[in-house]
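What follows is a single structure, written as structure tokens, with notes after it.
Only one protein chain is missing; all other protein chains are in place.
For subunit A:
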Amino acid sequence: MGTRVLLVEDEANILEAISFILSRDGWEVHGHGNGATALDAVARLTPDVVVLDVMLPGRSGLDILRDLRNASETRTLPVLMLTAKGQAKDRDLALSLGANAYLTKPFSNAEMVETLRDVARGVSLNGAGLPEQGS
């Protein structure tokens, strides 16, 4: 099995698109459409990497990220944030909260896969190296 990725995204079409791309690239993709239950999904699935949308019904992606970083099991879990809010301050906020990378919608598929691969390998876009992840 490839790297396990949890995809938290409320837009069904976007979820479908990313799932299709990553599956074909060999990832084990798990989709989740609700912010409120995202943390449960993480605990249940123990993904290697998480793709997290910011604007989610029930719970904001940033809140979820904060909780992930506060919990010892998930403190170093690689996270790629997606957002449709294109402003710099949104990105800065996400990175300061501990996201490993950040992509603004819309993105190219190749760029998304590349970034996610880097994140999963522990290369952090915010410059801080992450401990080695067993893959």
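One rule holds in what follows: a contact is a pair of C-beta atoms (placed from the backbone, for glycine too) under 8 Å apart; a residue touches a chain by one contact, two chains touch by 3 or more; residues count from 1.
As a convention for this text, contacts and distances are computed from a predicted model.
Student: Refer to UniProt and select, among "Sulfite reductase", "Pyruvate dehydrogenase E1 component subunit alpha", "histidine kinase" or "ABC-2 type transport system ATP-binding protein", the name of the complex member that is left out.
Tutor: Looking only at the record, the undisplayed chain corresponds to "histidine kinase".
Student: Just name the one of A:16, A:73 or A:114 that touches the chain not displayed here.
Tutor: Of these options, the touching residue for the absent chain is A:16.
Student: When the complex is taken as a whole, what residues of subunit A touch the one chain not shown?
Tutor: Those residues of subunit A that touch the unshown chain are 10-11, 13-14, 16-18, 20-21, 24, 33-34, 55, 57-58, 84-87, 90, 104-110.
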